Each structure stands twice: as structure tokens, then as C-alpha cells.
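For reference, the structure is listed below as C-alpha cells.
The other protein chains are all here in position, but one chain of the complex has been omitted.
Here the chain labels run A, B and C in written order, and each chain numbers its own residues starting at 1.
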Amino acid sequence: MLKSSKRYPDVEDGMYRARFSKPLKPDVAKFVSSVEEDARIFEADVLGSIAHVKMLGERGYIPEREARSIIVALADILRDFKRGKVRLSPEHEDVHELVEALLVKRVGLKVGGKMHMGRSRNDQVALDLRIFARREIVEVCRLINKLQRTLLELAGRHVDTIIPLYTHTQQAQVGSLGHYLLYCRDMLRRDLDRLLDCYRRVNESPLGACAVGGTSFKLDRVRTAKLLGFDGLVENSIDAVSSRDFAVECIANLAILMANLSRMAEDLILWSSQEFGYIEIADEYASPSSVMPQKKNPCSLELIRARSGKVYGSLLRLLTLLKGIPMGYNRDLQESKPPLWESFDVAKSSLAVMDGVYATLRVNADSFAKGCEKGFLTALDLAEVIVRETGISFREAHAIVGKLVKSKSESGKTFRDVTAEELTKMVEEVSGKVVDGFCLKAALDPYKALRSRASRGSPSPAETMRMVRQRKRELRKYSRRIEALERREREVEEKLTQGCF
Amino acid sequence: MLKSSKRYPDVEDGMYRARFSKPLKPDVAKFVSSVEEDARIFEADVLGSIAHVKMLGERGYIPEREARSIIVALADILRDFKRGKVRLSPEHEDVHELVEALLVKRVGLKVGGKMHMGRSRNDQVALDLRIFARREIVEVCRLINKLQRTLLELAGRHVDTIIPLYTHTQQAQVGSLGHYLLYCRDMLRRDLDRLLDCYRRVNESPLGACAVGGTSFKLDRVRTAKLLGFDGLVENSIDAVSSRDFAVECIANLAILMANLSRMAEDLILWSSQEFGYIEIADEYASPSSVMPQKKNPCSLELIRARSGKVYGSLLRLLTLLKGIPMGYNRDLQESKPPLWESFDVAKSSLAVMDGVYATLRVNADSFAKGCEKGFLTALDLAEVIVRETGISFREAHAIVGKLVKSKSESGKTFRDVTAEELTKMVEEVSGKVVDGFCLKAALDPYKALRSRASRGSPSPAETMRMVRQRKRELRKYSRRIEALERREREVEEKLTQGCF
Amino acid sequence: MLKSSKRYPDVEDGMYRARFSKPLKPDVAKFVSSVEEDARIFEADVLGSIAHVKMLGERGYIPEREARSIIVALADILRDFKRGKVRLSPEHEDVHELVEALLVKRVGLKVGGKMHMGRSRNDQVALDLRIFARREIVEVCRLINKLQRTLLELAGRHVDTIIPLYTHTQQAQVGSLGHYLLYCRDMLRRDLDRLLDCYRRVNESPLGACAVGGTSFKLDRVRTAKLLGFDGLVENSIDAVSSRDFAVECIANLAILMANLSRMAEDLILWSSQEFGYIEIADEYASPSSVMPQKKNPCSLELIRARSGKVYGSLLRLLTLLKGIPMGYNRDLQESKPPLWESFDVAKSSLAVMDGVYATLRVNADSFAKGCEKGFLTALDLAEVIVRETGISFREAHAIVGKLVKSKSESGKTFRDVTAEELTKMVEEVSGKVVDGFCLKAALDPYKALRSRASRGSPSPAETMRMVRQRKRELRKYSRRIEALERREREVEEKLTQGCF
Partner (left out) sequence: MLKSSKRYPDVEDGMYRARFSKPLKPDVAKFVSSVEEDARIFEADVLGSIAHVKMLGERGYIPEREARSIIVALADILRDFKRGKVRLSPEHEDVHELVEALLVKRVGLKVGGKMHMGRSRNDQVALDLRIFARREIVEVCRLINKLQRTLLELAGRHVDTIIPLYTHTQQAQVGSLGHYLLYCRDMLRRDLDRLLDCYRRVNESPLGACAVGGTSFKLDRVRTAKLLGFDGLVENSIDAVSSRDFAVECIANLAILMANLSRMAEDLILWSSQEFGYIEIADEYASPSSVMPQKKNPCSLELIRARSGKVYGSLLRLLTLLKGIPMGYNRDLQESKPPLWESFDVAKSSLAVMDGVYATLRVNADSFAKGCEKGFLTALDLAEVIVRETGISFREAHAIVGKLVKSKSESGKTFRDVTAEELTKMVEEVSGKVVDGFCLKAALDPYKALRSRASRGSPSPAETMRMVRQRKRELRKYSRRIEALERREREVEEKLTQGCF
């Protein structure tokens, strides 16, 4: 645009700057231009333009022949872009101006200059962002589903692998690795649901809102929406160009996803420490030290954990820029692009890496089992048996077992050292009831304790296996839904670029 | 709890601390206790306990008579609490311990001590938070709906009130106040939708997950879920106690709502400045200066704008605490309560105040109209007419009008000073076509320009009125839905506290 | 103020609302009032008023006798407040209005009404915030110093206690507990420095800036600044009332402090897990489980870790509200108070609790020592000896030791199982040089390895002890500096409230 006089001798001083005396200074052009980051929406922008021109032609605002030649030229520009033949440089303020300039170059101002009737960069960029976001949502959903599949596979193989469950990073109860993996999967399923809910709000067309107050051309907004695969309109014209709530919602959902992944990463990092020693990350996902030859660092997991911060930061960046800005498009909104790009990138790569980590994970079932003997992991199981056998209240049984733990731990012993007689005596003293010590002693065995868990959603192998099966069925349903969305995306693109409407 | 030995001589050193030698230091007790902030979930906690005990009775884990006496005592404790008779002090770690202590005081340890079987504070607090959050969501939805009604009423009265629309805080196009208000309403409708989507994920019961790994008691989790008005379960026991994604989702949605309200506030603040002078906030919503007698400050709006930051901060706070914490309940999660409380509070009071501001707003329609003459607000309308009348491309017409604006603005003139002849001549020079200058001149009139907007969602009075009517119908649907949720909440409470299951 | 007509029959409709027809609605009053949160600056506000009136008296703007009676009444109001006799209720917009109202009640409007000349709530609140913040900074510095002392005491006792040092949560090198504690202390020392730097910018007086544009009264701003213990002025009157950068700086520094404390807490939480088992938190700082009798949860540390999020959130909240607000006091700025209050509160209580945790910590030196044998903690030490003994490059030595570690770890062995001969052979194969295997074997011993660390700042016992001594000297210097600031604060308060200027 800065040198536009050379390119369009007919329109002195650039396409849009007719009332200005001076061009932007080069450093200011760099400061305000979004053209480099706009690479991500180049395709969406061209598709939007094709749909718009198609509709203008149908409505008679552009002669059919001219409309066709514009569409052909746009499809051509898109091909050039995909082949890396389009240079994105800050002399253009943004991709919208660039595409219009490229078009005018090919078909001339008289024809190309018609593309922008009834339209503004304000509704255009909102359109492009929505097309971009909905595609990325689908891709993230696909990756979540892939990770879910890996987790469910692994869970199915580990319904009997006992592990210590933790609260407060302290050993709490015996559980199973399979059950733990279902927990991870269930978190991710909600992430998926949130994104699919969000998709509905993203997938509404702002096109046709023009600058902010609509246009006197009788545009067919429903037609362009359909051509572009939208489910509805952002109807009010101010709303269509001003609102970025859909973008915040996307990033907020990704931030929650990353918080979940950071927690999954943390468990794996702890488990692969020398002290825990329960698992080993595959070499392909670990890094060495430049100086300590023995090191095997779970770097990919640490980066997943840390990059939650990147998405949090992006979320706050977007929220900050929206705070207190007035109605309509403000240039501030340009800054909503990078946080959106970056958040999707982080989420996608983190999901893929987490999937790989789990797919190649080495589980030390023996270490897990040994770990289950360190603490007093079955204390609650014992208390529950006491309640059942004696009828005393849980609170009393809790106190009895508490004292047992205290005396054993002070003398450096574990539950292994407790005898059946001891248990009988202890319970009798407090409750006055004589119970079978062997029955109590059995409750202390981690494997038996695990199998005794009777509540729904608990880690007993049977219940875990039931959940694995149910979730595999659910997975297939989600896959079909995601594939349908992917298919629609491809169809829209093909239809518009090949001109078969 | 610190002095519990006095209260429960049978259970030395507090209910839960049997294995500990020392109580918490008073300042540490204060540091770790959440009992004061737990006032908000006292009721939910008691309701959860009633449902749990009811189910235990049905399953035969507690004799029917004992279960009934516990339930009666709990209902009584809740009544006391509502009458302000329960003291919340940091000697109790949290509300769960407090309620159990109060119960034991009334019915004795042998009976009261049974309440906690198959349950832990970990699933309890998750339950309480979800009951709290779902109620607050409904209340926020009700307030959004109320504000929507106010906006729609006002919009209906101002479909003909012209106002300048802005982009970049610069006058852009002529619009109408009614259309602007619809924009505000449409943003809020999405906020409402997001919260209703979120409600589904909030309204799942974690009760019965126990500490983290389930229990050997055969609890009926579906039964307690139904008693408490839940639509489903958070099934996996680790998930049930570890996850707070539902809380982040709530706050994220409230943050978006506040971002929207902050933008609405900004417009009103600008419009009530001396320079804009388009509206006047009612005295009841304004504050004076302690020193400048002429001041009338839109303080309530400034606080809405600023308090978006409070919710943003709460969102970050919750996301931060979740980042990288391991599986299971960690005490960190206690810190998820205050940001939840505060975010709902800010949202509710801001919505109520915004509703009041709009309900009492004085609109200076004359000033708005005068404001529409300052800039060159109908430049786009003129360009569009030129396109229609001459058939030249929009980009060329844009350049023509750009030059006209430049020459007028440099000589300190406005569109009022443009004559029909001038327009005819100008267009002819560039396009070579002779058009009726009066037709062009007409396009410069704000009222005519407004009426000529033909696109869907535009501010033309007819289109605006259509949207007002459509949205009023929608409003009624939402109202019915919200009322149904309110009704269910009341029924759950009544059933549980009056013992008629 | 709402009922002010009853209190000041002479000034109808409140002190400040002369031009308004209607009072604030009660719920709006609650929404806009800061009077409850203003309890924290009540004292600062009264002190500021005393200094202002004293100066007005000296300048002859208030007759000496009247000035004295105002000052006496203000001191009296402060006493009442400290005794809990002043009710803070939202019918007053803020503490400034409340104090003026209380004054007028005591000395009448004719005299009391003079206090506010040449002053506005805008410079008043900036003043109060700065007095509050500087006091809190000093208190935080005192608590940091206290924690430093505890750390240094403990460090001095543990210069020989070997521990594994970690990178990536993987064992890296042998270190000592004493040296680790110095790391914690050194972080905190920078926190202290940052706060003392910040103190200088906080401790400048805005008083006398009036509303925003100064006053026609010839106030002596330097005099009031001195009376109130300030080191300088915020000179420009717009700056004095608009700027809250000092508050952001305070919170940013506290956020860094909390990040540091959260990392210290994380290490302790890991170390007190069953798997690490290196330390034990004292009972007074731990919490039990309501359901698992064996649990001892490091809740106070988890809350320190989590509350970093509270300060991060406060920081964001303040930054958000400042973003894009125009010059001068905006009511938005009222929202800068709570994040300031809360951040100081969190920092102070977290420091105190961390101090207590360390003061009562039980260190299992044996477990630490055993932990040092698990990994290949002295691999780097071995590589360095090889370099010294053979002259081969470090990178080659690194590769040699890497292979050794690989072969040992694959066969489930540790460095204990490596023989001197093996080492000699291994080095000879690669480097062609024959070295004394016993010398190499010695490098694998953790204690010897520790003592061999020669670089400055390393954990060798001698270097650690040198650092402990140096830092103890530094501690004393800081203590004197902090005490001087505390003393000044007390003197300002005494002088102003007792009228001995």
C-alpha cells in the first residue's frame, strides 16, 4: 500500500487512503500491520471473498461474468499462496488489503474494485477468525480423541496393576493404574464437550455486517453463510464486527485443557523421579544433560506443564484487550489473533506429545506394587471392615485405626507387621466386640482391598473394566461426530475453490 | 476442633487427629481454615449430608431410626445456621468438620459418627461447590434475562433515535440507539447460553467417590444424585475429587460476561462526558465530588468496568493453583472457593446495577442527532449510492468520496455544505456518468441513510423492530427455562430439609 | 451520607451531593462504597488530615484555635476507631467522607467544614494508600528477615548433611542441605531488596495535589510530607492523583516473593512424600484426613503454593483496571485497594507459616544419605576426575561416563557396584591412558564428591560455611535498616496524634 501509487496508477495514494496526505512511516507500518500473522487466515479470507462475490453475482450487484472472473482469480491467488508464491510484507496493513490488491492486479480496478461492495475489513476479519477457529477446534477435538484412545487401550491392560493413589502428594488409598488412566480420560472428555459447545457459537457468520451499521445493498447473508458452512448468523451488525467473546471462549477452553494436561504431566514427572521410580519415559521423549551423563530428563512433560502458562497468558492478553474498549471494531481487536493462533498451537502439539509419551510409556508394575507397601495405604479399608464387623460408628473406627497407624509408624513398622491377634485385641478394647482378626488382617492386603471397593466409579478391577468398555463405545460416537465436521470443512473448501456451487 | 477434647470427651484430640501428637497452632489454624468462607456452602453441605444419610439408611448401613434422628438434627442445624446461631471460627478446619461436630454434639458420637461412612471431605467439598455453583449460575442467568428485558424495552422505544456508530472511537456510520441496544442484548444472550451449557457440566454429583479411591460400602450414588437434583455423576472417583474444571469454566464465562459489561459501561461513560453529552446517568447511580461542586461522576459504571479485572484475576488465580498439581485432592483446591464466590458476586451486582442504570437512563436524542452532523457519517452511504447509480466499482466510489471528505474537512465544512450540483459534477469527472445530484444529496441525510440500510441485522428501523420482536419471544423461552431450574432447586431443598423424600 | 440530612440539618442532602436531586439507591450505595475495605486506611486517613490541618493552621488558612480543635477531635476519632467504636457502613461512600462527617458531628460544620480546603478525596486516597503500603512493606521485610534467620540457623547446622540436588525433578548432583537452604535465603534476599527499592517510590507524598489540577491556596506540600514521614513529593498534581504504579510495583514484588515461596513449598511437599521420605513436617503444621487415619497432609505448604495464585490474580486485577483508563482519578482506582490489602496479607501470613515450618522441621539425614545412593549422582564428579587425570576433553569424558551409567542401570546396578579395576579399564579403552582406579572410585563417594567441589558458591562444606557467616553479617545490616523504618513510622504516628509537632 505504501507504494501503491506504482501499482494502481488510477487510484493515487493507495486503495483506502484517498483522504490522507501521507503514507504510514515504514516503522509504523510494521507496528500496525498484521499481514505476517495473517498467513493463518489467508485461505479463510479468500474463501469468504469467493462466497461474497458469488452472492453479489446472484443478487445482480456484479454482472455474472465479472463475478466469475473474480472468483477464478481468487482461487488462483489461493493456489499461489499455498505454493508459497505470495509475499506477506508489512507494506500491506493486513491480509484483506493484500488480497484485494492482488485481485486488482489480475482483473483490474474496474472489476476487482467491486469485490468490496457491501463489505468491510471489519466483518471480513471476524469471518476469517471464525473459520480459522472452527477448523482448529475440530483438529484439537481429533487429537483429544486420539489421546483418549491411547489412554483407554492402556487402561484396559492395567485394571489389575495396583498403584498408590494420592491426596496432598501423600499416599492415600490403593488404586489401579487403569482406573487412574480413566480419570485422565474423563477430564479430557469434558474438554472435548466444552469445545464442541463452543463450536456452535463460533460457527455463525458475521459476513454482511459491513463496517458496523450494515449496508444499503440487499445482501443475502443467509446465502453466504451456507456457502461457507456456517450454522447461523451473528445477526446484529455491531455485534458481528465488535465481538470476540467466541475467541475468548476458545482460549478459555484450551486453558482448562492445558491445566488438565499440566496435572497429567506432573504425575508422570513425579512417577519418573528416582524416588518414585514407577515409570520410565521413552528415550524419544526425554533429553540428556550436557554435563551430567546419568540424566534422563522428562523435558517434553515439563514443557507441557510450563506451556499451560502460555495459554493462560494468551487468555489474559485477550481479556485485557477487550476490557473497556468501546463498541465497533477497534484496532485493539487485531491483537486477538496471535493469542488465538498460539493457544491452538500449544494445545495441539501438547496433545500429540502427551499421546506419544503414553503410547511409549514403560510401566514398572513391581515398583508400583512395592510402593503400595510403604505407607499405611489400606487404613481406610481396615476402618470400613471394623465398622461392618462391629457396628460401631465410622468416626470411632477411624480413631482406632489412627492410633494403630501412630503406634506402628513410631516404631518404624508397616501394616505387614500387624498380626491378626493384635487387630482382634485392639478392636475389642474399644468396641467391646470380638471380631475375626484374620478378616481384619485381610483388609490390609492391597490386592484384596482393591477388589473390595464396591462403589460406582471406584478402582475395583470389575468396575474399572466396565468403565473402559463404556468409554470405548462413547469414543466411537465422538469420532463419528468429529469426522463429520472435518468432512464438511473439506466440502466447503472444494466447492468454493472449484466454483461448483 | 482445637478444643474438641472438651466437647467430645470420648474422642481425645479431635475427631480426625487421632494419630497426631499436637494440635494446629492458632495462627496456622487460621492460615489453613476455610471455615469462614465456607458460610456460602453451609447449606449445600447439610443437604448433601442429609441425602447421604438417607441413602445409607435405605441401604441398611445405618438403622432406620438412627438415620432419621441424624436427618432431623441436620435440618435443625441448618435452621440454626440460617438464624445466625452457628459460629464459624477457625478452630474448625472447615464446614464439614464443623457440621459433623455440631451433629455429634446433638446425637452423640455413636450415632453421629456414622454419618461420615463411605464419604470424605474430598467428595463432600466437591459436592458443595457444585450445588453452590449451579444455584449461582441460575441466579446470574435470571439477572442477565432481567437486563435483556430492560434493553429490549428501551430498544423498542428507540428504533428511530439516530446515533453515530463508532469504530476506533471515530464516527463511522449512522445507526440507531435501538439497534445499539440489541447489540448489547445479543452479547448477553451468548453469555446466558454459555452459562447454561456450563450448568450441565456443573450439575453432576461427585458424592460417593469417598477420599479418592472409592469405598467398600455399596453406596447408591445414583440415589443421592437424584435426591440432590443432579442430572448425572462424575463417575471416576479420582476425577470426582480432583477436578475443578467446572469451576474454571464458571469463572471463565463470568469473565467474558464482565468483559462485555465493561464495554457497555465504556460506551455509557463516553456518552455521558461533557464532550459527547448524549446521555445522562440518573442521580441514583452517580456520585459527586468532595471538592468540585459541578461533578456528576458515573461511578457505578466505572466500577463495573474496573471489576472485570476482579473476575479476570479470579480466573487467573484458579488456573494458577490448578497448574501442575498432582492427582487427588490437594489442599491447594481449597483456594478455588473464594475466586468462585467473588466472581459470582461481582457478576450479579454488576448486572443488577447495569440494569438500574439503563432503566433510569436519560437519553438526549437531540444531542445524538446533532452528533450525527459533526463527522462525515454518511460517506459510505454516499459511496454506495454512487455505485448503484453509476455502476463504477466500489473501490472507485470509495476514492471519490474520500476526496470529497478531504476537501470539505480541510476547509472546515461538513456534508451539510455540499450541494447537489457539486456531487453531480464530482461523480461525472471521475466516472463520466451524469447522475441526479439530489439523489446523491439525499444519501447524506442521516435519517434517510438509516432507512436505506437493507441488510439483515442492520439498524434500519424496520429491521430493528423485527429483531426486537423476535428477541422478546426468545426472552420468554429463556425465562421459562430459568424458572424451571429455580423451581427444582427449591424442591430439592424442601424435600431434604422436611424429610419428605 | 444517605441520611445525612438528619445529621447535618444545615447542609441538605449530604455534604457532597448539593447539586443532586436524589441520593444513591441502597444497593448502589453498597456497590460503590468502599467504606468497609477502608478500615485498613482509617488511621492513615486521620493522620493525613491532622497533618493537612496543622499546615493550614500554620499558613493562616484556619485560625490556630480552630485548627487545634480539629486536630484534637481527629485524634479522638482515631482512638474511637481503634476501640471499635466507629461503624463502617455503606451509607458512606468511603472513609474520607465518614471521617469528615464524624468531625463535623463533633466540632460543627463551620469549623469542621474547613478541613477539606485545598484537598480532595483524590489526593487523600492516594496518600492513604501510600502510608498503608509503606507500613506493609516494612512488615513484610521484617518477616522475610525472620525467615532468613531461621534458614541461616538451620543451614549452619546442615553444612555436612548430604542431599540429592535435582534438575528436572531428576537426581543431578550431591549437595548439602545447608547449601540448599542458602539458595532459599538468597532468593528471599532479592525479594527484600526489591521491596526496599519499591519503598522509595511508595514513600512520596501526593497530598496537596487537590482534585487533579492543584488549588489556589498556597499549601506547603513539603511541610505535610515531612510531618507524615515522606521522603519526597509526587509533584505533578495529575500524576499525584492518577498514578497507581507504586501499587502495581508492590504487588508485582509480592508475586515474585510468592513464586519463590511456592517453589520452596514444592520441594518440602515432595520431600515429605512417602517415596522421598526425607523430612517430616511438624504436627502443628499438618492436617489429618477425615477418612484416612494414616494421613498427615502438608496443608500449610500446599496453601502457600496455592496462594501464589491469589497474588498473581491480584496483580492481574490491578493491571487490568489500569489499562486504558484516562487521566485523573477514575472510580476504577477504588478497586486498587483490595488487591493491595490481600497481597500483603497473603505474603505476611505465608512468610510466617513458612518460618514456622522450617523452625519445626524434622530432617531425616539418613534418608537423605540413602537417597544419594539411588541414582548416579556422582557421574559428573567422575567425569571431572577423568578429565583431570587423563587430559581428555570434558565432552569425551562425559560420553565415557554416560556409557558406564547406561550399562549399570540396564543391569539394575548402582555406582556402589563399580570396581576400581572396571574404571581403570574403561578409561584406558577410550583415552589410552592408565589412571588409578581407586582415585576414580573415590570420586563416586558422595561425601568425597561434596568436599571436592571447588567453585565459589558450591555446596562444599567449607564454602557453605563461609557463605552462612557472610550472610549472617548481612542479615544484621538489614535488621538495622528495617528497625529504623519501623521507628520512624511510630514517631510519625505519635507526633501527629499527640499534637507534639
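Operating definition for what follows: contacts are C-beta pairs under 8 Å (C-beta built on N, C-alpha and C of every residue); 3 or more make two chains touch, one makes a residue touch a chain.
Keep in mind that what you see is a predicted model, and the values were worked out from it rather than measured.
Asker: Looking at A:97, A:191, A:245 or A:463, which makes contact with the chain not pictured?
Answerer: A:97
Asker: Which of these touches the unseen chain: C:270, C:444 or C:475?
Answerer: C:270
Asker: Identify the residue among C:285, C:312, C:358 or C:415 that touches the chain left out of the display.
Answerer: Only one of C:285, C:312, C:358 or C:415 touches the chain omitted from view, namely C:312.
Asker: Pick out the residues on chain A that sit against the missing chain.
Answerer: 14-25, 27-28, 30-32, 93, 96-97, 100, 116, 119-122, 210-211, 282-294, 296-300, 302-303, 305-310, 312-321, 325, 330-335, 338-339, 349, 352-353, 356
Asker: Write the list of chain B residues that the hidden chain touches.
Answerer: Per the touch rule, chain B residues meeting the hidden chain are 164, 166-173, 269-270, 272-277, 288-299, 302, 316, 319-320, 323-325, 371, 374-377, 379-380, 383, 394, 398-402, 404-405, 409.
Operating definition for what follows: only the chains that are shown with their structure count from here on.
Asker: How big is the rotation, 0 to 180°, that puts the C-alpha atoms of chain A on those of chain C, in steps of 5?
Answerer: About 180 degrees, rounded to the nearest 5.
Asker: I'd like to verify one number: the distance from the centre of chain B to the centre of chain C, where each centre is the average of its C-alpha atoms, in whole angstrom.
Answerer: Chain centroid spacing, chain B to chain C, equals 33 Å.
Asker: Which integer distance in Å separates the CA centroid of chain A from that of chain C?
Answerer: Whole-Å distance between the two chain centres: 35.
Asker: Quick one: chain A and chain B, Cα centre-to-centre, how many Å?
Answerer: So the centroids are 23 Å from each other.
Asker: Of all residues in chain A, which are in touch with two or more distinct other chains?
Answerer: Counting only residues that touch two or more other chains, chain A contributes 167-169, 172-173, 270, 316, 319-320, 323-325, 380, 398-399, 401-402, 405, 409.
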